[in-house]
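With one protein chain removed, the remaining protein chains of the complex are shown where they sit.
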Amino acid sequence: MRRGLKKKIRIIFLNSAFFRNPVPVAALSIYPVIAAGYSLQNAVELSLLFLFLSVPVGFLFCLIGEMIPLWVRPAAVLAASAVFYLPAARLLESMIPGAVAALGMFGPLMICNSLILSRANVYAPSHIGWAVAADTLGCAVGFALVICLTGAVRGLWLSGSVRAAEGGVSLPFFGLIFVGFLAAFLQWVNRRRTLRTGKRGGRP
Amino acid sequence: MNLTEMKPPFIRGETSVASMMRDMLFALTLLLALPVVRYGPRPAVAAALTVLVCVLCELLFTLMQTKTTGLSDGSAAVTGMVVALLLPVNAPLWLPCAAGAFAIAAAKAPFGSTGRNPFNPAAAGLAFAAVCWPQLVFSYAATGSGPLPLFGDCAVQTAPSPAAVLKQGLPPNILPFEMLWGNFAGPAGATAVLVVAACGLYLFCKRVAQWEITACFLLVVIVIAALFPRAVFDPLSSVKYELLSGSVLFCSVFMVTDPVTSPHTTAARCVYGLLSGALVMAFRWFGAYEQGAVFAVLLSNAAAPVLDDLVFRFRGWGGELADA
Amino acid sequence: MRTLAQLILTALAAVSVENILFSCGIGFSRVLRAARRPRTIGLYSLFVAFFSLVSMTVGSLLNPVLLSGEALAWLRPALLALCAAAAYGAAAAALKFGLPEFYRKHGEILSPAAMNTVVLSMPYVQKTFQLPLARAMAFALGTGGAFFLAATLLAHIVPRFKNEDMPKAFSGFPAVLIYLGILSLAFAGFTGGRLF
Partner (left out) sequence: MQRGIKLEQHKAESLLHPVQELPDAAGLPPPKFFRAPKGRPDWEAVLRAAEEAEITDEFEDVPLAEKLRRMRRAGVSLALACCVDEDPYTTSAMAALREQTDGVIAGLALAARACGAKKSEIAVADRREKKEILRRSPEAKLVVAGTRYPARALLRRSLQAEGGKAAFVGAQACAALAAAVSRGEAQHDAIVTVAGSGVEIPRNVRVRIGTPLRHLLDFCGVHERTRLIVTGSSVTGRAVTDPSVPVTAATRCVIAMLRPPRYKTYACIGCGRCSRACPRGIVPWRIYQEMERSRPDPLKLLNARSCIDCASCSMICPSGLDLAAAVKRAAAIMESGDLH
């Protein structure tokens, strides 16, 4: 059972981090990526904040998720996310001083990040600890990948102009189009993988 | 005598998509004549380059598509020409090419070319250029600056266009009658008002464009310009300035009437014309840029399918949406 | 009469010029979810408008209090989120026990509509625009209208993004994202840059 579990966890992690990355494939937590991800600095801060916030919430609801009745669970998840935001912000502040202030509105709005909320509401209560851990880390890595890529591209594009965060490519429209092309690339990769596994007798 | 099998009908009407695009291209190249005469061959070079880039982007995407509808319908060339004609003459050459590349690569090809794009590609390309490089897109060469260098950057004395002056609420310092001849600072193709009107008539007679959209569009622009003049002058001259300045006339003939992105039923087309006219004036009043027409075209393109479905539901033909 | 005109103008501005959905890209995951089931769009937008209203009133009442002290300012995001959670809990309880039949049919869309980025961004919008209470509430209702507009537009166009003319990689969801990008570009014509 040990080897089977390790392989299953690797698959869950890879799916959440790359092949079925929730941000481009399911459009969860699109707002931070397209609105806040206009510089690499922002991107790194937000991915760290996402990590520090999603891990505790994921574990909490992996343990007690079952006990809370279904209709009140969303409220509990948001409350937990709000409570865990404070230590997460403090941790981020200690790692990168001045980060929370620099994030402005984007930081607090990570509390109601649709990716964290939906994972905690649906995925965490019904899966075992290992799977939840792999999935949460996978989502954190996947989110970091997407937002850092977007931030890097926009930072590069805007490196010339003086009012970097003002207009032009830092606006959400470029984020949406960029994530759209990213989603198309992922869909192309997944299509090629299913074709290849289809041809090779279905072994992944 | 070996005979081939074929399905009826065996004869077709003479207008095909290719012939419609050829008529559009003919009208657009007519519009290039005036800037070439006034500013030298630079606008023609810019237009050719933009068309080349658009066609290359379209080729790149046809390799990815399974059912290649092919390039021969010339709509990429039309998009390139429209983009080149709405940018200033003294714009650096990479600007129209970047706008054209965005138009095809982001606004047209991903949705399936020609018949499937939800937005007018030229409008999307120009909006992208306007948002990313506003200082380049809205700096028009002064009229008397003579032939421009062919390829290099032209350091030319720029003048504010009547639309910019109107935006600050001051009456432009040029008489509407002189504006008819088009020698004032403005986009390459949109200043020659008489030529645009002539091309419009040509397209309506050849049934390439639908006149009812343009009629409703201009009607609303005139009504709003008369009711809410943007500078302190009488309604009539306000209407004249609003129509002649900026690219309202050009958009009303070439961009709003694009059959793919406008509604398909006649009733919905009239409402679409009214809506885009109102949006153009809204962008001129509240917008951030002096040229609001391209953004208005994009917004009304988004509303086109909704208008079509409303008309079908109103006529009791089952316009309701099934759950996706 | 003048204030009524002002309220309507603010609501209209929230739908068009200051459309925080499109020009700031807030709340698209909820718009997509609503657009997938067109029959629920009306109710979904009503819920979003109601909860935005609640969040805006809470925000404009609490903002002066929370921003006064240093410690309180640090707690502000958590407190606002807790208020939103409480609002959802109260509404869910009221519906579940008050109108069980209605809740069974529509309860499923209550939680995503109640707790999303649009609702929680209201207090921050109010702090940026410094709107008085009445106009702030008009802005919240306008944002509910903007949500309805966005969901309707999407519901009508999404079925057209699965056809054989488009490259296989873009069919389905990536095309929706690019469509939203260009629509957001169109709304950027109003603001010309960052709204806040």
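We call the chains A, B and C, going by the order they appear; numbering starts again at 1 in every chain.
Everything that follows uses one rule, which is that a residue touches a chain if its C-beta (ideal position, glycine included) is under 8 Å from a C-beta of that chain, and two chains touch if they have at least 3 such contacts.
None of these values were measured; they are calculated from a predicted model.
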Residue, one of B:E58, B:D73 or B:E242, that touches the chain absent here:
B:D73
Contacting the left-out chain in the complete assembly, out of B:G115, B:P171 or B:P235
B:G115
Contacting the left-out chain in the complete assembly, out of B:P92, B:P235 or B:P259:
B:P259
Need a quick check: the contact residues on chain B for the chain that isn't drawn.
1-20, 69-70, 72-73, 112-116, 207, 210, 259-260, 262-266, 269, 312, 317-318, 322
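Note that only the chains that are shown with their structure count from here on.
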Pick out whichever of the two, A-B or B-C, is joined by more C-beta pairs in contact.
B-C
What chain lies closest to the overall centre, CA atoms only?
C
Centroid spacing, where centroids are CA-atom means, of chain A and chain B in whole angstrom
40
Shared interface positions of chain B, touching two or more other chains:
106, 110, 131, 134
Each of the following residues of chain C touches two or more other chains, namely 167-170, 174-175, 178, 181-182, 185, 188, 192-193
Of all residues in chain A, which touch chain B in the complex?
167-169, 171, 173, 177, 180-181, 184
Of all residues in chain B, those that touch chain A in their complex
106, 110, 131-134
Which positions of chain A touch chain C when the two form their complex?
24-31, 34-35, 71-72, 74-76, 78-79, 81-83, 85-86, 89, 105, 107-109, 111-114, 117, 121, 165-167, 170-177, 179-181, 183-185, 187-188, 191
